[in-house]
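First comes the structure, then the notes that go with it.
Only a single protein chain was left out; the remaining protein chains are all shown in position.
For chain A:
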């Protein structure tokens, strides 16, 4: 697991947007081989989406050959309700970029047969050969997508009842009225996310500090479902200083030192996107003392 720590939500968003841009551009997607990306909603990714839009406007990134799969959608909320995840994705991302409408996939929370809709979604992901990069946030209770505590770490796309803490957290989008928040949602499973070839988790804010600590410093546990990334071969967590508040000093120092070694000793130009070293190591400098 890579843990990249940045100062605040803005610099976290800078890093992730830049990372995604590089991933897509280095992948060189085409019509036959599109870049399949998994996308979240919520307050954490808003800054990332803003920067992706800016990158598109500046001509550094195109979504012409990007296929998207969103993580979740409320059940029973009209598609054009301002708080539906369709509306969220439209206003924060899709309306500003050149992603073809037929490339966009979001679960239909108003389907007649919700179970069939979930199965259709899984099959659609398979039809593209799986997801290349799944971006997600984390709930205060450590959940990824709507995989609330107690979700199987091998779960697939399904209907979930939302946890109380999640409903309270979402009430702010429904005028602070808990009774207006939908209680059911369709969500990709923990297994669905972990099937992606890369998982990128954005974690910002002090209220996520405990969840981050539980997910990366303790065991793989279905009560903190993001902890499943511990067994993923290629995961990246990007967090801000506030989110590290519950981590051991040792953990924070270790991951910061990795970046420091990469910058000062190895040199960014010698490193690939995953931090892998291409070719024989050419040390820039061996620091004396310290």
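The criterion applied here is as follows: contacts are C-beta pairs under 8 Å (C-beta built on N, C-alpha and C of every residue); 3 or more make two chains touch, one makes a residue touch a chain; residues count from 1.
Assume contacts and distances are computed from a predicted model.
Asks: What name does the UniProt record list for the absent chain among "Elongator complex protein 5", "2-oxoisovalerate dehydrogenase subunit beta, mitochondrial", "FERM domain containing kindlin 3b" or "N-acetyl-glucosamine-6-phosphate deacetylase"?
Replies: So, among "Elongator complex protein 5", "2-oxoisovalerate dehydrogenase subunit beta, mitochondrial", "FERM domain containing kindlin 3b" or "N-acetyl-glucosamine-6-phosphate deacetylase", the name matching the hidden chain's UniProt entry is "N-acetyl-glucosamine-6-phosphate deacetylase".
Asks: Among A:35, A:94, A:121 or A:255, which one is in touch with the chain left out?
Replies: Of the listed residues, the one touching the omitted chain is A:94.
Asks: Kindly state which of the options A:51, A:86, A:143 or A:214 is in contact with the chain not pictured.
Replies: Of the listed residues, the one touching the omitted chain is A:86.
Asks: To test your reading of the contact rule: which positions on chain A touch the chain that is missing from view?
Replies: 79-80, 86-87, 90, 94-95, 98, 100-102, 104, 106
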